[in-house]
Each structure stands twice: as structure tokens, then as C-alpha cells.
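For this view, one protein chain was removed and the others were kept in their places.
Each chain gets a letter, A and B, in the order it is written, and its residues are counted from 1.
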Amino acid sequence: MIKEKKWFPVIYMFLVTALLSSIVIGFTQFTSNRVEANRKLAFEKAVLAVLPGLSDEKEKATGLQLHLRFAEKVNEPDDYSAGAYTLIGSGKIIAYALPISGRGFWAPIKGIIGIEADRKTITAIAFYQQNETPGLGAEITKPEFRDQFKGKVMRMGEKLLSFERPGTKLDKNSVHALTGATQTSTRLETIINDALKKWQQQLGDGLDRN
Amino acid sequence: MNGRIMQSAKQKVIVEGLWHNNPVFRQVLGICSTLAVTNLVLNTVVMCVALIFTLSLSAASVSVLRKLTPRNIRMMVETLIIAFYVIIVDVLLKAYWPEMSSNLGPYVGLIITNCIVMGRCEAYGNSNPPSLAFLDGLFNALGYSFVLLIIATFREVLGMGTFLGFSVPYFSGPNWDKWIVMVMPPGAFFMLAVVTWIFRSVQSRKEQS
Partner (left out) sequence: MNIETEMSQAFVVCISAIFTQNILLSYFLGLCPFIGVSREIKTAFGLGLAVIFVMTSTSLLNWLAYHYVLEPLGLHFFRFILFIIIIAAFVQFIEMVIDRYSPTLYQNLGVFLPLITVNCAILGASLFMVIRDYSFIVTIGYGLGSGIGWFLAIIAMAGIRQRLSNERIPQGLQGAGITLIIAGIMALAFIGFTGVLQ
């Protein structure tokens, strides 16, 4: 019987794998454009969310409208912005949108942090990729957490922005961490501080170059 | 199988999957991948739908191939089939509902090693015709889902004061101090223990009478 030949299991395994893999590959190809478009849109949405005046939480813009707005209003990073996207008006930079990323509790957290022209005051923060625990770490995407960042100022020294325990008093350089999500909060604090420090350093170098 | 036997076999499968041999409080299998997402009812619903899809189709597929598959590689073949359906779900979510895909994170992928899926394929799919295997998978997954939804309801209402994202009157107000432990892993364990206790007690009382 063919089933009992020694080589049958190997051939069978190979055939089943080949069949299933080709269907999966086909599916992936078919949806890859959508997946890529979704990814890009999430990124652009986050950039628009932190630049002043470019988005409204209540409006219901379509993906296409947001994409067009991004293409029109947002400027790509250049030598003077040290990796940040910029909003320019009347020939001057109004605000920066700096991409930040790093390791979260479950998977990488990626977001955008907005900084005003004074290079010290935060406008907002938005996330376009995170896989943290729903209800705990994932609350970083909710307005209750994000709104804290509006108007906070980077301090001089080691820690530019700090995360304090919920319930303690805040000053203009700190925000409340998330209750019950210590790991995500700690990691996010590191991600934000590392990115801002690096940015300030590169900006300083850029200015020196003029 | 003739019509009569088929009919009663189907009924048996339905009742076993939903109650007598419920995957969650009887078999206590397949807990890992879903316990972490039961703190929000919406995520649990999506996860359970993914599981229903995967389990019923995998069991049916394993059953279709059962006469061809050599005994000593059957577990690997089962795993391949399960992985296939899970990847399809993962890809579909990423393309058509990206927010949910990122909420469910690594857990959709972990349905592959979900003991219930592998367990039913091994225990039932390998030795029964496709239509029965499909039903067995379907009703096990439904039995699994309804228990998890109960857990998720308690966790979301008690821990966050919402249900499906909407505020629940008393629990989201200032008089209720949200039970944060319900949103965290320990809360899941405790809720599951309580639910198991209740259902098992009901079951044994019914069996005694």
C-alpha cells in the first residue's frame, strides 16, 4: 500500500505544506496593499493628531481626506528638524512631529510626539502601533492619558519628562503613569525620553552647523 | 452511518460541546490564548469568532484527510492545518480591521497552540466523518465562547465600568471604585475559578437529581 512506504510521510508532509502555503501566500499578496495602506494611514493620522490645527477628534474625515491633508500640509524631515516632520506657516516652523519607537511590554510601541516651535513644549502625543494589554497598557491610546501631555515642558537635565504615580501631584514636567500598567508606563517613559534627548542633541548639532 | 444514528450523534455532539464536556469549565483547556483578552467584551467576541472559525474548519479538514494521513506525523499535519486557518484570520484582521488586530496582538497567532483546537482535532477529528467533526468543533467553540463572554462581562463591568465600550450606569459613576484587579491577570484567574465553581456545582447537582 502506498501509505506504508517509508517515503510517503515526507512526500505527504511536503504536499500538504506546499498546498497550504501557496494559499496563504496568495491571500497575503491579495491583502498586502490594504495592509500597507492601513499602516501608512495610521502613521499619517498620528502625525496629523499632534500638529496643531490639523485634526479634530470629533470630525469624521475619511482615510483619503486625511492622506491628502498629510501630503499637503506636512513637511518631510530635513537636516534642520533632526528627523521630525514639520508644520510650516509664513516661512517659519510652527511645530515638530517626532516619531518615537521602542520596546513595549508585549511588542514595539510606535508613536508621534508633537513639539512646539520653542523646541521645549509638548503639543500632543499619538500612537500608531501598539500591542499592549487591552484595558491596561493599551490605555495609552485613550484621550484620558494622551491629553496629559498637552502643554508639558521638557526640563533641563537627565529626565526630560517624567511619569509619576497616579494620585501624586504633577508639575509641568510630569504626567501620571497608568494604574495597573507599570511595565508599559515604565517602557513608554524610556521611549519618550530617549527619543527627545536624541532629538535635542541632533538639533543642537544642526544649529551649530549654520 | 444511517440517518437515525447520524441524527443522535449530532445531538450528542451539540450537548457535549456546550455543556457536559464544556472546554472551559469541564475540560479546562485552551485557556491561555483567551484569558488575557477577556478584560474587554469586544476583544473577547472577536477572539471567540476567530476560534469558532478555526476550530470548526480545522476539525473538518483533519477529518477529511484522516484516512490519508500517516499515524506518526498526524500531529504535525494537524498543526499545519490549524496554523493555516489562523494565519488566514490574522491576515484578514490586519487588512480589514487593523485596530482589532493590534488589540489582539500575539493572541490570534497563539490560537495555533490552543489546546482545545489541537485537542478536538486529535480526539474527534481524527476518527469521525467531516460533518460530525465540523459540528463538534463548532459547538465546542460555542461552549467555550459563552463561558468566556460571561467572564469578560464581569471583568469589563467591574473593572472598567463599561460594556462593549459603553458606560454602564452605576459602575461608571463616582460611587463605584473600579476593581482594577479585574483588568489585570489575577482577576482573570479568579473570575475563571468562580465561573468553574458555579457551573460545576450546577452540573453535579443536576447529575445527582
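Here, a residue touches a chain if its C-beta (ideal position, glycine included) is under 8 Å from a C-beta of that chain, and two chains touch if they have at least 3 such contacts.
In this text the structure is predicted, and so the values were computed from the model without any measurement.
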Displayed partners of the chain not shown (whole complex) = A, B
Out of A:S21, A:Q65 or A:Q201, which touches the unshown chain?
-> A:S21
From B:V13, B:L40, B:A95 or B:L192, the answer for touching the chain not displayed is B:L192
Residues on chain B that touch the omitted chain in the whole complex?
-> 25, 28-33, 35-36, 75-76, 79-80, 83-84, 86-87, 91, 106, 109-110, 112-115, 118, 181, 184-190, 192-193, 196-201, 204
At which residues does chain A meet the chain that is not included here?
-> 17, 20-21, 24, 28, 103, 105-108, 182-183, 186
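Methods note: only the chains that are shown with their structure count from here on.
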Centroid spacing, where centroids are CA-atom means, of chain A and chain B in whole angstrom | 32
Chain A residues touching chain B in their complex are 3, 8-9, 12-13, 16-17, 20, 23-24, 27-28, 31, 34-35, 38-39, 42, 106-107, 129-136, 138, 179-180
Would you pull the chain B residues touching chain A in the complex into a rising list?
-> 36-37, 39-40, 43, 65, 68-70, 72-73, 76-77, 80-81, 83-84, 87-88, 91-92, 94-96, 98, 102-103, 105-106, 156, 159-160, 180, 183-184
